[in-house]
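Right, one structure below, let's go through it.
Note that one protein chain of the assembly has been removed; the remaining protein chains are unaltered in position.
In order of appearance the chains are A, B, C, D and E, and numbering begins at 1 in each one.
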């Protein structure tokens, strides 16, 4: 039965967590072996936000946002709230009042596999949200869910305290324990990409930069001229 | 059989109607008992528009926008055109020419459960549209529909003359006769939210502000510490 | 079997091709008899881009972007890359590194019936993309596809060298051989619309401007007054 | 505010209502001027059922089926229950226990814009359901809705007491007051179709049977031989 | 401009065409290099049908089935009608009357990227249809389309006279000229699969039957025991 709130979760290291924002979602996803990416139907409500933080998770019934209210006081500076309904729901679970409360507790943003409202006010506040849709549909406060139990959001398992990275490309989760290694791999990847970028900008092609021609030929690639 | 145009509809009071824009979609939806919200797949073509007005309704066949042309002269200052196809259609029924004509008649915007085109020009004109999608697909002018009969748009019944409110959060309909009462309730709600906002900004949580703790405990909410 | 790269395709005339950008997608689509429009689920990753160019086509397996790398050196100044997976895939086949390489070869943008990533960087670079979704999901380089064979993208047949026009309203293909005639028809349509626009702005309605009233009456349109 | 149950609704005449089942959905929809058809995402859970009856309507919150329980005793012999959630929900609001209760009250089937479960048992019982999906997801009993107020289901306005017709082709609503006229028109259409069927079976084509050739030519239809 | 009917198309050889039905969609698709498969949203209206035939193509406007009537007399024994709307439409373009007419001309079935109605009657007649959805929504007869021009249906280019194969797994197109070679390859594949089937039934695994272990190891596959 739902109705559990776990207090005092262990969070990923703050320094590690905070560095992911500048590296971005695509790099973190690639650096951990192309894993952890939430489904692409979770989109930012405004362009340009880029955050990383530690997950506080909330499981909610369809059309009922009570547990988000319960979750606020479990949040700490540097957290990102991750909310998933127990079955598909597009309702507007979240708006500027909850954002005001979360921001006062240091929360950096919200990832929700449901709807969000007050888009204009959230944009003005600079409180970023990644949601399934925008909807003003109101919710009730009748049924319990859970705070800080592991949950599935956007097709990925999120354990409280994991690192969440979100930007214009979507959302990725990095498990707490592997975060330092993924951070290091992300930096290595970013450095390598910078080198490639310069060669590409100079007109070189990846077939040469990454030595793909031989393997393509082995696979049977054939060139022909247009008639 | 389709093919009716109703002239001289009774519109909601102008003062009441116009005040809704600043209160917004979410507030009006909540204030009328969480009713009247159109489906969240109706999205604004550009961010930041916020309008309210009286509904002129147009029922159109799939792929045929003739009746929108018929509807133009039935519009008056302060109206919002509401268009729904008789079966799902994504075509671009509407573009800048029709917007120019509507704007010349004082129409404030369009809600259409279909496609819209000329997004750049509409944005430049400041003529807001809430649509199912953006599509340049052209339409024909062969088959009749109806103007100013009640219709269903985005899953809601819209009666001509009702109040339509639309902003970044979507679209809501407020029935003409209940509009004054809903306006009053909306203002009360906005005032109450302002009070809550200040307490949340100061770090209070809704569990206390709204006295939820006792009822949560009765429902069985249990707190436990992470191991 | 896949694995063909066609070199030296014949492209639509540059002057004809380049003029389409200012005329726009809706006009070109209408001017060629309401044909050629790609499906409305292909959306621009940022607003305001408007391009035209010649198609270089790439057919890719699901989750494998190898052939986009192969395609880069087949591109020339003024091309637009058109990519379609052999079955539905939302992965992020394309990002800023490939964009850097394509831009260095004079490519003006990308149309892809799949996902795209690095949205912020692509926006900053001014490299426009029309895609099915935004997704950071990484892809492999294991399986061949084809470059510059005809393919279906967004429900339309695209032959290499065809004209592609893309703006905020979506994407349209104009076959290479008919491009000059479509261009002429597009200009005629734009001129005619300008005349209509002025009459609409002055308050005239299309029922009169386009003499629709008689035919509407023949179809049985009937006016009645609200009771 | 939700929470109303209307008793003693006026139902369409029983003889008229019951005759629609054999005429079927497509015929009734055509006979009333191609109106009243519910959206095609409402599908039967098993093939071959064909019913007509009078609507008892239930508006339910997302994830909450309490009001269906409330509705049972408002049902009478020959009714069809029509259920719509106030926002999109795929949960399994309905199963064999409720079907047993409804069947005991003479209800002939269910139309629900949400999920349904116990498909095997419902099939065995011969209690047909047209639903958005099949889902075992359980629902709560916490929040009120309405019984026998007009509602929108599948994009159509349903007034309690209207005629509902449902078969393998979907669901159509026929307003109570127009039901006798629609029945007569349906019979006329069925008779006319029988005549056409025989001519088609003999190899005649509708171009001749319905004299379409001249009008097609006027529209510009042109025949050419394959080269 | 639409409005062309091409007569006297060249059809794939009858013997070759008719043999595909027993080989099935999956085998033909694989045998031609995993190409030609129509999108999986085209589903049979009843289970168990398996047909092959030559394509007669019909391009129709949204909500307008006039051209299907035009197409009937262009059909010959052994054809399959392939219909695609110029933009997405779910209407019920096709029912038992048209099926009666087509069957009288020897047509074996219909593939339509839109809706179909009269499911019960079509099932009884044994006239199979693969459609996007079932819908009773009626259509008009006002606007021209084309018969026997190449079109895109379910994401594949269909040229009139091509081989269409359809069964419970969906629909595949085999181009007319390559049909004999694909037929031969299909038979070879079916024979090879029969051999594998017997080994699998005896408990062997494909890792051995197809000698995959070495290549898996090279790719880095590693086995570990559950702790």
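In the analysis below, a contact is a pair of C-beta atoms (placed from the backbone, for glycine too) under 8 Å apart; a residue touches a chain by one contact, two chains touch by 3 or more.
These figures come from a predicted structure and were not determined experimentally.
Trainee: Of the chains that are displayed, which are in contact with the missing one across the whole complex?
Mentor: It touches the following shown chains in the full complex: A, C, D, E.
Trainee: If the hidden chain were put back, which residues of subunit E would touch it?
Mentor: 24-26, 29-30, 34, 37, 40-41, 43, 47-48, 50, 167-170, 172, 193, 196-197, 200-207, 210, 212, 216, 219-226
Trainee: Can you name the residues of subunit C that touch the chain not displayed here?
Mentor: Touch with the absent chain occurs at residues 61-64, 86-91, 135, 137, 140, 142-143.
Trainee: For review purposes, identify every residue of subunit D that touches the missing chain, sorted by number.
Mentor: 1, 3-10, 46, 66, 69-70, 72-73, 90, 92, 95-98, 100-101, 103-105, 115, 117-120, 123, 133-138, 141, 143-144, 148, 160
What we mean here is this: only the chains that are shown with their structure count from here on.
Trainee: Are the interface residues of subunit B and subunit C largely the same numbers on each copy, more than half shared, or largely different?
Mentor: different
Trainee: With centres defined as the mean C-alpha position, give me the subunit B-subunit D separation in Å.
Mentor: Inter-chain centre distance comes to 28 Å.
Trainee: In whole angstrom, what separates the CA-based centres of subunit D and subunit E?
Mentor: Here the centre of subunit E sits 30 Å away from the centre of subunit D.
Trainee: Can you list every residue of subunit D that touches 2 or more other chains, as numbers and ranges?
Mentor: Each of 34, 37, 86-88 in subunit D touches at least two other chains.
Trainee: On the basis of the stated criterion, which chains touch which? Give every pair.
Mentor: Pairs of chains that touch one another: A-B, A-C, A-D, B-C, B-D, B-E, C-E, D-E.
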